[in-house]
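A single protein chain has been removed from this complex, and every other one stays in its place.
What follows is chain A.
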Amino acid sequence: MTATLAPLPDETFISRLKWTLHDYRAIVGQEFTHLVRQPANFAWGLGFPIVMVLLFVYVFGSAMDVTGEGAGVDYVAYAMPGMFAMTIAFGFTSTAWAVAEAKEKGFIDRVRSMPMASSAVVVGRNIADTMHAAVDLVVLVLIALAIGWRSGGTLTETLGAFAILLWLRFALIWVGVWTGLLVKSVEQAGNLFAIAFPFGMVSSVFTPPELMPGWLGVIAAWNPVSATATAIRDLFGNPSAVGDSWPEQHALLAAIVWPVVITAIFLPLAVRKFQNLGR
């Protein structure tokens, strides 16, 4: 066999930083190959929102009066941004699943036994999932356009709306990483959807909180997903049917602040959990 290959030295701060970025790129490259190799993952991830949209728009939608102008009026314009927000919100389950799988398969252990930056697993995951979410959004927008949804906002407003969606996804990645490390098996990670479902649905995604019973409406109004949904409806110039609670009145601000709060809570939790894998 060949002589021992000494690993490159990385003692100075600058070279450590350089190699850390190099590690991130390697992991993102791996995740990118996954995305390309596994188109079925997109189909799974998108299948659910598409079914929900068809259900709400064509089955329940005709009975919903979200604008006060009669049942079914403008429902597509109301529901599409909701669907974008919901898909983004559910995305954390796929993060959790991927992390749980990497842990169960021993991939995380292998990486931790190597002289690399172990944060690369988490950061690489984050970048890859944000890319994944961007592709999801493109597909969803095409579907939305096909069933008659339009953005009435300027180009800047429209792009701003997508940025807000990805901002929420970014924050929820830490929730996904944390839960993925927390669960005992990939199977348990699959069950997270049962938790994600009410979190996504008790919101303004398909129904204005005002139309819900009092206490449920309050929860829905304060749900981070609602803030994002309402904020992007405003940016898209779509009807948003808001009540007078604070997050509904200040949806854009709430949609920016909520992800900050989520990150502030779950990023340290995820990092701690990752470091504690060795305890």
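We take it that contacts are C-beta pairs under 8 Å (C-beta built on N, C-alpha and C of every residue); 3 or more make two chains touch, one makes a residue touch a chain; residues count from 1.
Here is the rule we use: contacts and distances are computed from a predicted model.
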Name per UniProt, for the chain absent here [options: "ABC-2 type transport system ATP-binding protein", "ABC-type quaternary amine transporter", "YtkA-like domain-containing protein" or "cytochrome-c oxidase"]: "ABC-2 type transport system ATP-binding protein"
Touching the left-out chain: which of A:Arg112, A:Lys184 or A:Arg272? A:Arg112
Suppose we count only contacts with the excluded chain; which residues of chain A make the list? 1-8, 10, 19, 22-23, 26-27, 29-30, 33-34, 37-38, 104-107, 109-116, 120, 277-279
